[in-house]
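These notes concern the structure reproduced below.
Missing here: one protein chain of the complex. Every other protein chain is in place.
Presenting subunit A:
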């Protein structure tokens, strides 16, 4: 079982934060197939958050095929994210390290590197949508 928390400075809406925290836990192996997510009522109470927000997050996870709701029993993890991404992470991390070294050589400081990454990330994400 995992415990959720909300970060008011994350820039993400509460429901997106819940989705992200479940995905993160799946990626890190904190949640495994068959694990039960906390009930909507428990999350609503513990976090003082709108139950509709929790429902919306669980529905999105269900739509992504990560969890399944069993009426009257609870919401259960049906798939993990750990295996398929972990394998791919090694080479990508290596590439990123190489790129970071290049960026520092070019004279960029941490802040500039972060700004460049975020703006490029956002603009490619925008292209995918459009």
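The rule is short, and it goes like this: a contact is a pair of C-beta atoms (placed from the backbone, for glycine too) under 8 Å apart; a residue touches a chain by one contact, two chains touch by 3 or more; residues count from 1.
Operating definition for what follows: contacts and distances are computed from a predicted model.
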Per UniProt record, name of the chain withheld from view ["Transcriptional regulatory protein CusR", "ABC transporter ATP-binding protein", "1-acyl-sn-glycerol-3-phosphate acyltransferase" or "Glutamyl-tRNA(Gln) amidotransferase subunit A"]: "ABC transporter ATP-binding protein"
Contacting the left-out chain in the complete assembly, out of A:20, A:46 or A:89: A:46
Touch residues of subunit A, complete complex, unshown partner: 6, 8, 11, 13-15, 40-41, 44-53, 56, 122, 126, 129-130
